[in-house]
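I have placed the structure first, in the form of structure tokens, so that the comments after it can refer back to it.
Removed from the display is one protein chain of the complex; every other protein chain stays in position.
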Amino acid sequence: MSFHTSKENGVVVVDVDGQLIVGNRQELKQKVLDELEGGERRFLIDFANTGYIDSSGLGVLVSLSKKIREQSGELRLSNLNEDLRTLFELTKLDTLFSIADSREEALTSF
Amino acid sequence: MSFHTSKENGVVVVDVDGQLIVGNRQELKQKVLDELEGGERRFLIDFANTGYIDSSGLGVLVSLSKKIREQSGELRLSNLNEDLRTLFELTKLDTLFSIADSREEALTSF
Amino acid sequence: MTDESDTTGTERSLDSSAEVALQLPSDLRIIEAAVSHLVSRCRAFAFEGPRLELNFRVGVTEALANAVLYGNSNDPAKTVYVKLKIDEHQVVVCVADEGDGFDPSSVPDPTTPENIHSPGGRGLFLIQHLMDEIHFNERGNSVRMVLMREEPRRPRG
Partner (left out) sequence: MTDESDTTGTERSLDSSAEVALQLPSDLRIIEAAVSHLVSRCRAFAFEGPRLELNFRVGVTEALANAVLYGNSNDPAKTVYVKLKIDEHQVVVCVADEGDGFDPSSVPDPTTPENIHSPGGRGLFLIQHLMDEIHFNERGNSVRMVLMREEPRRPRG
């Protein structure tokens, strides 16, 4: 598992490789909050290489989204496969997040 | 556990926070080899914040030391506490490495 | 304490069912490895696909996280007990902790407008919706989850 951060067109893009679960959610949270503190305002979390997400992983996305909005920033998500989409739909979090099919789509829509 | 890398006076300093054991040795190895490939030649691994080292951790130090020497570089170690020193003495690896008491001593002796 | 070779646990491995027992240190860091282990034991029994990769993985992850965090109060000296039994129809997983238990019926629905913005509270909900059955013991420190290999035809309650 690892989180890889890059910057594309003024957007901080975080790739989640592996699982986003209770054991590593703090690492993602800290990475994004550090960038937010550093002045970044546009964030994309890309799940193209993500295995599964548990409730803590979903929770960390909810709390990051709130913190980013408080700084007038924006968080988008992309590349949720069918399984991950099921999780967002079950928990109704698909209504809370701006979810794009692809990374490109997400990046151009900011 | 984490490995933190910094550059001081032309020396790549790696701090080992926590354990250096079979579960994470590859991470240290990769970090140092990346720097070596990037052209760095002087390395200091500092154990001030290290809990314990197992045989795989010792092994990774031996193999890094060899790879660095092959590129005419140098590896030093510093801040081994009494327990860690015992491990180096037991395995006779204290004869293989250049071990300094403090980080400063190691840095000035390059 | 013995150093005979029979300290290696033997496993009942008939053609039609298999059992796995784990006794784990109560530590969030072991969850990913424990789930991979259980998944690979299921695969060895020809269970695969999204029900394994999503429903099983997430359900078991949630139960283990709750056992570690709440049941065992995140105390690394405590233990989490896991049992898995797989046969040709279903997999049954029990996760037990050393805690005092809780009342699962008191946990609110995380999808209501008041709760949807909360960072927590979705674990039991996910177990309930991803597993086919979930039972607690009376004390509330042991959960038993059943997942059918194939999606049941009747809609879930």
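Order of writing sets the labels: A, B and C. Residues in every chain begin at 1.
Throughout what follows, a residue touches a chain if its C-beta (ideal position, glycine included) is under 8 Å from a C-beta of that chain, and two chains touch if they have at least 3 such contacts.
These numbers come from a predicted model, not from an experiment.
Undergrad: Who does the absent chain touch among those shown?
TA: Within the full complex, the chain left out of view touches B, C.
Undergrad: Any idea which of C:Leu52, C:Leu69 or C:Cys94 touches the chain not displayed?
TA: In the full complex, the listed residue that touches the missing chain is C:Cys94.
Undergrad: Touching the absent chain in the whole complex: find that residue among B:Ser6, B:Gln30, B:Ser55 or B:Ser109.
TA: Of all options in B:Ser6, B:Gln30, B:Ser55 or B:Ser109, contact with the hidden chain holds for B:Ser55.
Undergrad: Residue by residue, what part of chain C touches the chain that was omitted?
TA: Counting over the whole complex, chain C touches the hidden chain at residues 1-5, 7-9, 19-27, 29-30, 32-34, 36-38, 40-41, 43-44, 76-77, 79, 81, 83, 85, 92, 94, 96-98, 101, 135-139, 141-144.
Undergrad: Provide the residue numbers of chain B that touch the chain removed from this figure.
TA: Spelled out for chain B, the touching residues are 1, 19, 21-23, 51-56, 58-60, 62-63, 66, 82-83, 86-87, 90-93, 95-96.
To be clear about the criterion, only the chains that are shown with their structure count from here on.
Undergrad: Among all chains, whose Cα centre is located farthest from the one for chain B?
TA: The most distant chain relative to chain B turns out to be C.
Undergrad: Between chain B and chain C, what is the separation of their C-alpha centroids in Å?
TA: 41
Undergrad: Could you please state the distance in Å, as a whole number, between where the Cα atoms of chain A are centred and where those of chain C are centred?
TA: Centre separation, chain A to chain C: 26 Å.
Undergrad: Distance from the CA centroid of chain A to that of chain B, rounded to the nearest Å?
TA: It comes to 35 Å between the two C-alpha centres.
Undergrad: Residues touching two or more other chains, restricted to chain B: which are they?
TA: In chain B, no residue touches two or more other chains.
Undergrad: Residue numbers in chain C touching 2 or more other chains?
TA: If we look for residues of chain C contacting two or more partner chains, we find none.
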